[in-house]
Structure formats: C-alpha cells, structure tokens
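I'd like to ask some things about the structure below.
As you look at this complex, bear in mind that one protein chain is not there, while each of the others sits in place.
Here the chain labels run A, B and C in written order, and each chain numbers its own residues starting at 1.
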Amino acid sequence: MTAAELQAFLTREFTQVADDFAVERADQAGVCLRLRVQDKHLRPGGTVSGPTIFALADVAMYLAILARIGPAALAVTTNCSLDFMRKPAAGVDMLAEARVLKLGRSLAVGDVLLFSQGLNEPVARANLTYSIPPAR
Amino acid sequence: MTAAELQAFLTREFTQVADDFAVERADQAGVCLRLRVQDKHLRPGGTVSGPTIFALADVAMYLAILARIGPAALAVTTNCSLDFMRKPAAGVDMLAEARVLKLGRSLAVGDVLLFSQGLNEPVARANLTYSIPPAR
Amino acid sequence: MTAAELQAFLTREFTQVADDFAVERADQAGVCLRLRVQDKHLRPGGTVSGPTIFALADVAMYLAILARIGPAALAVTTNCSLDFMRKPAAGVDMLAEARVLKLGRSLAVGDVLLFSQGLNEPVARANLTYSIPPAR
Partner (left out) sequence: MTAAELQAFLTREFTQVADDFAVERADQAGVCLRLRVQDKHLRPGGTVSGPTIFALADVAMYLAILARIGPAALAVTTNCSLDFMRKPAAGVDMLAEARVLKLGRSLAVGDVLLFSQGLNEPVARANLTYSIPPAR
C-alpha cells in the first residue's frame, strides 16, 4: 500500500482519529507518520502526553504492517514496550519512523523511533508485537 | 498517602483527567485505581482503547509510588511495557492493581494488572519504570 | 503435570542443564523453580550473572506453561523483558516464582519474580511471551 492508500484507509476505518495523523512516507524501509499535535494531545506543561505517544507508535506500526500485508488483514497489538527518553518539544508536530523487523505467519514485530519535528534525538522508542489472525 | 489523599492530589494536579479515575484502595500492597469508562475511552467496536489502557496503568503506578514517597516527589515514566492479553469487556469499568516492586533512590519499578470489572482474567499487564529526580 | 513430572521432563529433554534446576512446586498458582547456584553461574564479584537470571526465568515460565498444556507441546520464547532490581545475594540459591497470565491457542503470557533465597525483595522480574505452534 502507498502512503495515499494508507491515509485513505485511516480516514475510512478510524474516522475519529484520522485527522490527527498524516502518512508522510511508506516504502520498503517502513512508514513515517506525522502527529498533528493539538491541545487534546498535551498534558499540563504543554508537552505531548504519554498516551498520545503510545497511540502514535501503535498507529505507525499498524500502518507499516498493513503496507506489507494489505488492508484486508487484521493485526492485534499484543505487546508494546515504550522507552521515554526525552521531553517532547513544545509547539511542534511529532514524527514516527516505524519499521517491520519480522513479518511471520502469525506474528509481526517492529520498532518505532519518535521525534519532535526538527530535533535529531528521539523523544521515545517503541517496540511492538502484533498477532496476525489466520485468514478466513 | 491514603486513598483520599491520592484522590485529592489527582483532582488538584491533574484536573482534566481526575474525573476519569477513582482511587479504590491504597495500602501496603499497592493501589487499586478505577477507570470510569466513558465514550471517549472507547475505540470502534466499543472496547477500551490501547492509549486509555496505557493511561490507566501509568496513573495507577504513579499513585502507587506517590503513596510511598509523598506528593512532593516527582517521578517520570522512563519505560512502560504493556501486554494486551484479552479484549476488555464492553460497558463496564476497568480496575488496575498496581504494586511497587522496587523503590530505589533514583529508580522505581512496579507492575500493574488491569481487569474489566467482574472478570477474573486480566485484560492487560504493564511493567513500568520511573526515574525519581534527586530532591532539591 | 506435577513437580516430579516436570523435573523428569527436564532431566530427559535438557540433560545438560537439568542438574542446575530443581522444581520446588507446581500447582494452579504456577511453578517455583530453584537454581542451584554454582561457580559457573557467577560473574566477577560473585553474584549471579545476567544470562543465568535470564535462563532461570525462561526455564521457570516454560515449565509453568508445560504444567498447563502437557509435555507434548512446544512453546517458543518470543519475548522476554527483564528488570534487574537488586544485586543477588552471594552464596545462596535463587528461586523463581512463575505464573501464567494468559494461555491462548497460539500465545502464552506470564511473569516471573526472582529471589535470592532468604530475601523478601525480588532481585529481578521477567515477563515472557511464548508462541505455541498449532498441534500437528
């Protein structure tokens, strides 16, 4: 699936959050997903909240898997390990770089680096595992 | 800190989410925190979303640490590993049982089991590590 | 499977390490496994090494799963997350308390607390996920 197809999939299937995310790139290396940071994503102090970072990592990896196996497939998050390494910068979007490390018949494994736009050092890193149910 | 003191702390410091959470119990064994499930916590299909489960685990462990070291302290989440094991039940609250496994000078480590109310098998499990900055 | 059956399984299938481990208990709550600490398990300074703690956690959880699904089954470790919380005590055995949190058709999830014998505070904590291949 291309970046445009992934974006259309988000809009169709996840209406309520589709506006939060923009698929910047989708290729062999993985998917880059932008979070359009809004007030609802912030916690006191003005930085992006932990649950929002979790959501960004999870959606980015989900799309990276779909890009490889197509939109008909289901994939269910079974594990997410998040390292919070730096405070996000205030007032800028976040970018997630997701790559698939293993795509097996029943499990997919990948990782995500999350950045505040314009900064080189990652804010957080996530590792995710998905269960892929057998096709019916 | 007692359950009532923790609840008051939530109300004071985390105004925008304090109504989502009720401290059910706080004692030597840890903290039990209720998530009052509302529409905003659900994803398509009607079950509690991943970011909401993350938030519940993080707040429960944070309060379990504060219960031991007091409200003046700061604690910053550095790692959260979540295993999603079962689909949450629809239409019921969730309960998080958090316990502190290590409370060091600079690191606290604990785990959380998350349940849909009325069910015996956990929906999810979280392990969290917090950095505790030196007192000033 | 009982503790004696699990021990016999270890002796038969894992000859080269079976003497390192003693199954102390196997019941509904899980499995308690003893590591008979020997020089080969230590690192400089005389405490139990990280790889040894990994091995103890992995074997304990593997046996806890077998206790539930029987010795014919295969289970392959897909994730292990270890928190090292305290230095092991020198000169004593270690004990691992493993419990299964989810036993699905294709995935098993559990956790392990690891203690130096005689101490109440855990040395380490592990979370493990296993893939259970379909029966043939």
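FYI, contacts are C-beta pairs under 8 Å (C-beta built on N, C-alpha and C of every residue); 3 or more make two chains touch, one makes a residue touch a chain.
What you see is a predicted model; the values in this text were computed from it and never measured.
Here one chain is not drawn; of A:81, A:116 or A:131, the residue touching it is A:81. Only one of C:13, C:27 or C:121 touches the absent chain when the whole complex is considered: C:13. Contact between subunit C and the absent chain runs through residues 13-14, 16, 44, 49-52, 54-55, 58, 76-85. Of the residues in subunit A, those that touch the hidden partner chain are 81, 83, 85-86, 101-102, 104, 109, 111, 113, 121-122, 125, 127, 129. Touching residues on subunit B toward the chain that is not drawn are 78-79, 81, 106-107, 129, 131.
Basically, only the chains that are shown with their structure count from here on.
The distance from the centre of subunit A to the centre of subunit C, with each centre set as the mean of the Cα atoms, comes to 34 Å. With each centre defined as the average position of its C-alpha atoms, the distance from subunit B to subunit C rounds to 28 Å. Chain contacts: subunit C has residues 81, 129 touching two or more partner chains.
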